[in-house]
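Every protein chain but one is kept in place in this view of the complex.
For clarity, chains are labelled A, B and C in written order, and residue numbers in each chain start from 1.
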Amino acid sequence: MTYTPTEMMTVAAARALRSEDICFVGIGLPSAACNLARLTHAPGLTLVYESGTIETKPHVLPLSIGDGELCETALTTVPVVEMFQYWLQGGRITVGFLGGAQVDRYGNLNSTVVGPYDRPKVRLPGSGGATEIAAHCGRVFIVMPHDARAFVSKLDFLTSIGHGPTGREREALGLRTEGPTLIVTDLCTMRPDPETHEFEVATLHPGVTQARVSENTGWPVRFMKDLEGTPPPTSGELAALRDLLERTDRAHRRKQDS
Amino acid sequence: MTYTPTEMMTVAAARALRSEDICFVGIGLPSAACNLARLTHAPGLTLVYESGTIETKPHVLPLSIGDGELCETALTTVPVVEMFQYWLQGGRITVGFLGGAQVDRYGNLNSTVVGPYDRPKVRLPGSGGATEIAAHCGRVFIVMPHDARAFVSKLDFLTSIGHGPTGREREALGLRTEGPTLIVTDLCTMRPDPETHEFEVATLHPGVTQARVSENTGWPVRFMKDLEGTPPPTSGELAALRDLLERTDRAHRRKQDS
Amino acid sequence: MPEFLALSEAVSRYVPPDSSVALEGFTHLIPFAAGHEIIRQRLTGLTLIRMTPDLLYDQMIGCGCARKLMFSWGGNPGVGSLHRLRDAVEHAWPGPLEIEEHSHSAMAHGYAAGAAGMPCAIFRGYAGSDLTQVNPRIQSIVCPFTGEHLTAVPAIRPDLAIIHAQKADRRGNVLISGIVGVQKEAVLAATRAIVTVEEIVDDLGTAGTNAVVLPAWTIQVIVHAPGGARPSYAHGYYQRDNAFYTEWDAIARDRARFTQWIDEEVRAPRAGAAGAARS
Partner (left out) sequence: MPEFLALSEAVSRYVPPDSSVALEGFTHLIPFAAGHEIIRQRLTGLTLIRMTPDLLYDQMIGCGCARKLMFSWGGNPGVGSLHRLRDAVEHAWPGPLEIEEHSHSAMAHGYAAGAAGMPCAIFRGYAGSDLTQVNPRIQSIVCPFTGEHLTAVPAIRPDLAIIHAQKADRRGNVLISGIVGVQKEAVLAATRAIVTVEEIVDDLGTAGTNAVVLPAWTIQVIVHAPGGARPSYAHGYYQRDNAFYTEWDAIARDRARFTQWIDEEVRAPRAGAAGAARS
């Protein structure tokens, strides 16, 4: 069965989730990965969206973190203030998904500006929930397409902390959570070195060479000694993902026509 | 029509409420006064109880601030934390009723201990909501039976601030609310002097002499120059109050029998 | 997901002596059955936390369960004093009782801070009150924007919260409706939580606009304890036993009569699993 790099990325991200996780879900790729996990190997996965929906089980992917279906299928919905106070900061979330315009070797993220803050070349959306998701979730998974403009040697702006500018700042900041433990891209998966917290390539997706990853990474990327191949998506994973995306597409087309 | 001193006290307290008031109600006498006001001259009076019920319209008086009927007849019920944060501290309450074991000439209240705090002669219930009701309601009405052991020259413990130990502390404490503007007892009503904030007798209930008030007050109590008689309860007020109390009694007896 | 246990096992496993326990329920849904089980198991040295100690803590204090009490209003609502609490504070009977005294607003803020993973809460509190003189855990901070002094109290983080609720579903999700009090905050602030419930149902359904749902993964133990809030009330199930609240005044006034009542109504074998004397 053939598949796209994006499908490989989504499946690899989904696999990292466990049935017992309480997962803070962003929109887009994380949402697809989380819902795929729930439909395949992690049926007990609890999905929390920052709009306040807790334990939601959408039939189709939401287009925003505040879609009505998230609320209709949730165990309960709480005010946004409570979501950030009792649930995220309260330490109830085991895993958070983040992305950004730029990531560095220590998993720090920029979603604020490209260029100087006061005279930005590109003004990005900003933090949203990310700054505190990065701090308070038990661990963080980063999902981003691999590209040298995104995987940079130095961030233009540090919006959300990974392991800090030198890889060692979390403890000094009083953070008791693990920080980013996984980066999933359309080329590979990366894990932080246990000592330095520098992200290294852990698995290469089928057909991807080390050279290709290096070309698309803005720092001299390391590869783990026991570098492996990412198992390709199974037919079950692909079927579930495509079914979910088709169902989503159909539902959203129907809504617009009505 | 004859009436008891307690009925006079309740009626006099009820009269001080306006239809547009948002009133934080304690249990006992304040509850009777507030509900009497709602049933007579102030039908629009909004009653809020610290258990979280907002705009409640009980048919009978509750026996505690958390009775089920308060919730059933409320416009909405909020968590206790929200009640203290958004509603009381947020400055939404125009009038609060308080009582205590001791009050001084400046309307400061003790509901904590008689005797030293560490070796109390009588351990009283404590603050409950009172300390912040005293600070955050637009104005405060104090309702207490008149008795020299209660109307004291010096409090054993200041639980809830009136106008402060010298009558002038509210502003220095950053309080922007008026503090106590009325004391209603079974003998008289009292109002603070606009300058000194010392409570003076404003009206004497029918048949009560100045001497009797002085005997029952632990400080040399002043009488206003334009001292008046409290208008006796009207037949309408008495009928509404007795009806309410009878209805309450019947309802609570029925609940216990069932 | 929580375990579904009998009350006796829940208490013996999750209430070690000398731990801190908050049994919450603001007038409504007071977890009497669980408190009575703590009395039966003769647990001692507990730090009992509760905004409104009520009859339940009067009973537990009179039985010597508590070393310390953290509270904000200790009376028999609509009736008068809690005589066992008074006897402990005034005469150290049956033993000395340390107290940490707050206002309602302070305790509500403390629970909320605990639920939010904060070390403290700030609010506008205790203006001019002598409580700041007798409780060293009332401090202040300065607002970095306005220079105002604001009150700070520590977060409340009990080892265990025990609450009573109307319903749990079979996965252990819990529904509380009616007056919801501080129970959600107490459960989320505590390290562990036990919830006793009137009913275990297939589906929680929806309730009034103010109902609260606690997900199963915030709770360690569910106990099916119908009547577990008596003599307080459970909205939609039974009403408050006001007569007993009044009777309690006479029972609790006298040490001997109190002890006899506890022996007969709580400790005697016929006092059933629900432990509610008059249920």
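Couple of notes before you dig in:
Everything below uses one rule, namely that contacts are C-beta pairs under 8 Å (C-beta built on N, C-alpha and C of every residue); 3 or more make two chains touch, one makes a residue touch a chain.
From a predicted model like this one, the values you see are computed outputs, not experimental measurements.
Of the chains displayed, those contacted by the omitted chain across the entire assembly are A, B, C.
When the omitted chain is restored, the residue from C:40, C:124 or C:230 that touches it is C:124. Among the residues A:128, A:145 or A:218, only A:128 touches the chain that is left out of the figure.
Among A:10, A:35 or A:77, only A:77 touches the chain left out of the display.
Which of A:143, A:158, A:201 or A:240 touches the hidden chain is settled by the complete complex: it is A:158.
In the full complex, the hidden chain is touched by chain B at residues 22, 46, 54-55, 75-76, 85-86, 89-92, 136. Of the residues in chain A, those that touch the hidden partner chain are 27-28, 50-53, 63-68, 70-71, 76-81, 83-85, 88-89, 108, 112, 117-118, 120-132, 134-136, 157-161, 164, 169-170, 173-175, 252, 255-256, 258.
Interface with the hidden chain, as seen from chain C, comprises residues 116-120, 122-124, 137, 139-146, 148, 150, 152, 154, 175, 177, 206-213.
By definition in this document, only the chains that are shown with their structure count from here on.
If the chains shown are joined wherever they touch, the resulting network is a simple chain of contacts running from one end to the other without closing. At the centre of the protein atoms shown, by the Cα-centroid criterion, sits C. Chain C has its Cα centroid 28 Å from the Cα centroid of chain B. Inter-chain centre distance (chain A to chain B, centres taken as mean C-alpha positions): 57 Å.
Between the CA-based centres of chain A and chain C the separation comes to 41 Å, rounded to the whole angstrom.
Across the assembly, chain B contributes no residue that touches 2 or more other chains.
Counting partner chains per residue, chain C shows two or more touched chains at residues 112, 184-185, 212.
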